[in-house]
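And now, chain A:
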Amino acid sequence: MKSFALIAVIVTGWLLLSAVSDFPDWGDTESPANDYRLSQHYITETFPETSVPNMVTAVLADYRGYDTMFETVVIFVAGIAIMSILRRKPLDHLKDKGKETRTYKKDPDLIIDTTCRLMIPIIQLFALYVVAHGHHSPGGGFQGGVIFGASFILLALSRDLQAAQRWVPEKRVLNLAGVGILIYSGFGFACMLLGSNFLDYEILHKIMPATPIEARSHSMLGVEIGVAFTCTAIMFSIYSNLASNGDMKETL
Partner candidate 1 sequence: MELLEALSAKFNYWIYVIIMMIGLYAMISKNNLVKKLIGMSIFQTAIILFYVSIGVKEGDTIPILYHDQVHPSHGDSHHGADTGHGEDHHPSHEEIVANLHIEPDDFANPLPHVLMLTAIVVGVATLGVGLALTQKIYRDFGSIEENEILESIKSAK
Partner candidate 2 sequence: MPSSITSFTPVLASLVSLLAVLPIVLLGKKPNLREGATFLAAFIKFGLVVSMLPTILAGSTIEFTVWEIVPNLAIAFRVDGLGMLFGLVASSLWIVTSLYSIGYMRGLKEHSQTRFFTFFAISLSATIGVAFAANLFTLYLFYEMLSLATYPLVTHHQDKEARTGGRTYLTYLLSTSIGFVLPALIFVYVKTGSSMEFSSSGFLSGHITASEALILLLLFTFGFAKSGLMPFHSWLPGAMVAPTPVSALLHAVAVVKVGVFCILRVFTGVFGTDYLQDLDIATVVAWIAAFTIVASSLIALTQDNLKRRLAFSTVGQLSYIILGAALLSDRAVTGSMTHIAMHAVGKITLFMCAGAIFVATGKKYISQMDGLGRKMPITFAAFSIGALSVIGLPPTGGLISKFYLVTGAMDAGQSALLVIFLISTILNAAYLLPIGYRAFFPKDPQLAKQPFSWKTTEEANWQCITPLSITAVLAIILFIKPQFLLQLAGLMVGANG
């Protein structure tokens, strides 16, 4: 296997490198990718068309919003997939008790506990800020969602899984994830119902107190919130499945 791998790697590497000399220089402003009307349009027209200064957010949630919806679905799928692969009823687990188990209903360490107590709300607040301010600064639904999810992971790490589950029980996690995507696609379907293309937010100005361009901006915020919901839920769900080996009982 090793020699095969080596051959495969050398061949692929050679192939990839052979094209490198044909590439435009790194940082070249005149390179086709940077010079083509596509990226030019994204840079110059994003704000006029959507009134969002963060081009990445605008392209992500509007121009390529369809992609992003499926990106959210990827996360959702990962969550469901991991759950369906790994999840088992606790009963199952009791049968093979012989394996190494590390049940420590631990006494919370004072320093860790206190730090986390302090940190978690701040992290969550920051996450909300990242979501909400994605239009103007780096960030958005994904990052915010992951950070929010991470706050629960931190909780689960510092205490144990049950502690975190009190906040986000398994059932609610799944519902939250679904609702997230539903929010996202809901914007899309609303556009369809109003007679426009899927995810063509402009039409939403009919039901929003906003101009068409602002409707885009607002809708983007909406879908980012949807993304954040899904990310939060799924990140925590993946963690809890992986950390408990699927029985949702024990933590690391």
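Everything below uses one rule, namely that a residue touches a chain if its C-beta (ideal position, glycine included) is under 8 Å from a C-beta of that chain, and two chains touch if they have at least 3 such contacts; residues count from 1.
On the choice of candidates, all candidates are chains of the complex that A comes from, given by their letters.
This one's a predicted model, so the numbers in the text were calculated from it and none came from an experiment.
For chain A, the touching candidate in this complex is 1, chosen from 1 or 2. For chain A in complex with candidate 1, the residues that touch the partner chain are 1-2, 4-6, 8-9, 12-13, 16-17, 20-21, 23, 25-29, 31, 33-34, 38-40, 42-44, 46-48, 51, 53-56, 59-60, 64, 67-68, 71, 74-75, 77-78, 81-82, 85-86, 136-138, 142, 209-211, 213-214, 217-218, 238, 241-242, 245-246.
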